[in-house]
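Every protein chain of the complex appears in place save one, which is left out.
So, chain A:
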Amino acid sequence: MSEAKLLAKEPTASKSPASKGQRRKVPFKELIHQRQFKRRAFVASILIPLLVWFFIFMFLPIVMVVIYSFTNAHMAYPDYKFVGLHQYIKMFTADPILPIALRNTVMAVLYIVPTTVILSVLLANGLNAMTSKWQKFYTFVYFLPSVLSAVAISLVWKWLYHQNYGLINAMLGALGLPAQGFINSASQALICYAVIQIWSIFGYYAVILLAAIQGIDPSLYEAADIDGANGMEKFFKITVPLIKQNILFVCIMATINGFMIFTPIQVLTEGKGTPGTSTMVLMMHIMKRGINNSDIGYASAMSLLLMSIILVVSVIQSLLTRERKPKKRS
């Protein structure tokens, strides 16, 4: 690294034998000295507020989520006492909703992640094949849902899914198919919410992957053309292997988003996870127990559970795609 470190230079300069004891006589040295003080003050003036913020909004919540999970902390009472593993035991023995929430969340992830990843890889490839004019148009269109408010999107889909007057049922009707319950049907609701999540994000991931595809050396494709490779072979043998790390990134992001699925279900079921408990997901259960029931201790324990699930799944995904080319980043 050629990057020079400003403060690092100064001590060596002032420690040189010539400067010893004659600092007063050399104004230039004084200037440096003064400058170093200014630099220190500058660094401190930025780092101190940053660290205060970091302490309150990052460090403290991380520490507190762990501490609370071992206590009976409750919003209504300022005091709490240490209850050991009680909250964790409660999680697996005394909460009938948690297994359902876990199952629903995992199902949502299974619906969301493969579909999102496959759609975004295909779309990225499609975008890459377009002339730049069309590419710009399609990027605009497919990227659009990801900039819109998730709450607004949820409401739009609520209307599309409407059992009696929704557009989707109207279209099914026009094709002679029976009307579906969608978000009112216990068996379809979760899939419907997964569709909202996929619809709103896959274009975003596609644009990330497009940047990666555009970074591939075109001579590879030219060589493949000479060898008579067809489009499919080029896609699977060149494109996919070369953007593997980026696909992994999309995979991990989609997984995290899947586990955190919350907004559409919260808005459209008003936090109830209806019909029945068919759309009660982990994030909603945490909010319900922690905010509505004020049971901070228990909600913290569940937050930690969710955090560790996400961490473990991300690590597994990275390990699975690791073997050959460990990613090197500066």
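Assume a residue touches a chain if its C-beta (ideal position, glycine included) is under 8 Å from a C-beta of that chain, and two chains touch if they have at least 3 such contacts; residues count from 1.
As a working rule, contacts and distances are computed from a predicted model.
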item: Record-based protein name (UniProt) of the chain missing from this complex, from "4Fe-4S ferredoxin-type domain-containing protein", "Energy-coupling factor transporter ATP-binding protein EcfA2", "2-oxoacid:acceptor oxidoreductase subunit alpha" or "Multiple sugar transport system permease protein"; value: "Multiple sugar transport system permease protein"
item: Contact partner of the left-out chain, one of A:Leu110, A:Ala170 or A:Ala223; value: A:Ala170
item: Candidate in contact with the missing chain, chosen from A:Leu102, A:Ala150, A:Ala194 or A:Val281; value: A:Ala150
item: Residues from chain A at the interface with the omitted partner, ascending; value: 3-8, 35, 38-43, 46-47, 49-50, 53-54, 56-62, 64-65, 68, 73, 75, 123, 126-127, 129-134, 136, 138-153, 155-160, 162, 164-165, 167, 170, 173-174, 199, 203-205, 207-209, 211-212, 231, 246, 249-250, 253, 256, 259-260, 262-263, 266-268, 270, 283, 286-287, 290-291, 296, 299-300, 303-304, 306-307, 310-311
